[in-house]
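Let's turn to chain A:
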Amino acid sequence: MSVNALYDYKFEAKDKVENFNGMQLLYVYWPNHLMFCAPFALLVQPDMSFRALVDEIIKPATASHPDSAKADFLKAQWLLNDEPFTPNADASLIDNGIDHKSMLTVTTPGLDGMANVGY
Partner candidate 1 sequence: MAVQNKKLNLKDKYQYLTRDMGWEPTYQKKKDIFPDEDFEGIKITDWSQWEDPFRLTMDSYWKYQAEKEKKLYAIFDAFAQNNGHQNISDARYVNALKLFLSGVSPLEHAAFQGYAKTGRQFSGTGARVACQMQAIDELRHSQTQQHAMSHYNKHFNGLHDAAHMHDRVWFLSVPKSFFDDARTAGPFEFLTAISFSFEYVLTNLLFVPFMSGAAYNGDMATVTFGFSAQSDEARHMTLGLEVIKFILEQHEDNVPIVQRWIDKWFWRGFRLLSLVSMMMDYMLPNKVMSWSEAWEVYYEQNGGALFKDLERYGIRPPKYQEVANDAKHHLSHQLWTTFYQYSQATNFHTWIPEKEEMDWMSEKYPDTFDKYYRPRYEHLAKEAAAGRRFYNNTLPQLCQVCQVPTLFTEMGAPTKLSHRQLKYEGERYHFCSEACCEIFEHEPEKYIQAWLPVHQIYQGNCEGADVETVVQKYYHINIGEDNFEYLGSPDHKRWLSIKGLKPADEKKDAA
Partner candidate 2 sequence: MSQLVFIVFQDNDDSRYLAEAVMDDNPHAEMQHQPAMIRIQAEKRLVMNRETMEEKLGRDWDVQEMLINVISIGGNVDEDDDHFILEWK
């Protein structure tokens, strides 16, 4: 489908990777931890390692949840853009196939949030 317009309606996407000054966007969703209302939107370096992403960004982002300290994200189950994904901890995000505006979903078996309702 296409927009119905008065003229040839063509504009650039607002959030192309070129607009992020060498960085890229990454979304991270930790299911069953709805204390964080939505997936995180993160600004990351494409060449940072997956391990650094976990240690330097995801761990601090989730730190206020009681499950965070117990979570071993590197050994958790990952999805990349809804497809099963096995990260290489020492490779860069880009080499892991994590491109601009990708979404990672990380499930930590045994850590299912609070109150048995995924909070």
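Please note the rule applied: a contact is a pair of C-beta atoms (placed from the backbone, for glycine too) under 8 Å apart; a residue touches a chain by one contact, two chains touch by 3 or more; residues count from 1.
Selection criteria: all candidates are chains of the complex that A comes from, given by their letters.
Because the structure is predicted, anything quoted here is derived from the model rather than measured.
Among 1 or 2, all from the same complex, single out the one that touches chain A.
1
Using the touch definition from the top, list the residues of chain A that touch candidate 1 in their complex.
1-6, 9-16, 19-21, 23, 25, 27, 29, 31-32, 34-43, 60-61, 64, 81-82, 99-103, 113-115, 117-119
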